[in-house]
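One structure follows; several queries about it will come next.
A single protein chain has been omitted; all remaining protein chains appear in their positions.
And then chain A:
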Amino acid sequence: MSRLAWQLGVVKAIRPETPTVKTFVLTLPNWTPHLAGQHYDLRLTAEGGYQAERSYSIASPPEQTGEIELTVEQIADGEVSGYLFEGVGVGDQLELRGPIGGYFVWRGAPAAPPLLLVGGGSGVVPLMAMLRHRQRAGLHLPTVLLFSVRTPEEVIYQAELEAMAQADPSFTLLLTYTRQAPAAWAGYHRRIDAPMLAEVLSRLPAAPDCFVCGPTGLVEAVANGLLGAGLPPETIRTERFGPTGG
């Protein structure tokens, strides 16, 4: 095996997801199939040779060959995300290497246990790769996405998630708004807590495999809550995701 090599991806499209989140579709000369949940490293190089690297979760499923989608949140004063948002357009090149990561991944066997995905903010990105893989592979294991956002304008992938839930009765989308909910919202309007997790778990026919991704506070609260609900620790996989340096 040779060193996981840097390659020059080409920006094929840029899609705004929310006011502070964009998806970059990148064509890769050496695309290899990834597992849902893996990430790529992205490297920027300045004229003087200075380099900055960040890791970004892959949002696209492995069925989408030849390219990857990275969904990036703009961090206040973020060195890399700032450049991606302001300095990069369609046709530009970006250095990438991956796919990377072998633990926070979902392979999606047909006989796999139900799936509980819990995301906070841009922590939904690797979970979206799992949902898209599940859909494209024609898997229908019972699945819930519990997605915590602050306000209605921050729901990344909203239209696609709602369409997915409409089309597939085995997939349930549950949103919780922690600050401001939409008008006439009848769903959850608070941070994720133990009673909410108990309700969500009761929607699944058996103990699920759990993937939790978001800011530290959310990940800690959800992982502890799921343990408290009696799930074995080895069925709870966590990944911290969020603005630490952007």
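One rule holds for everything that comes next: contacts are C-beta pairs under 8 Å (C-beta built on N, C-alpha and C of every residue); 3 or more make two chains touch, one makes a residue touch a chain; residues count from 1.
The rule is simple: contacts and distances are computed from a predicted model.
Colleague: Assuming one chain is omitted from the figure, identify its UniProt name from "Cytochrome c maturation protein CcmE", "Molybdopterin-dependent oxidoreductase", "Dipeptide transport system permease protein" or "Potassium-transporting ATPase KdpC subunit".
Modeller: Missing chain, per its UniProt entry: "Molybdopterin-dependent oxidoreductase".
Colleague: What chain A residues would touch the chain not displayed?
Modeller: Counting over the whole complex, chain A touches the hidden chain at residues 1-4, 6, 8, 41, 43-47, 49-55, 77-79, 82-83, 87-88, 92-95, 100-104, 216, 219-220, 223-224, 226-227, 233-234, 236-240, 244-245.
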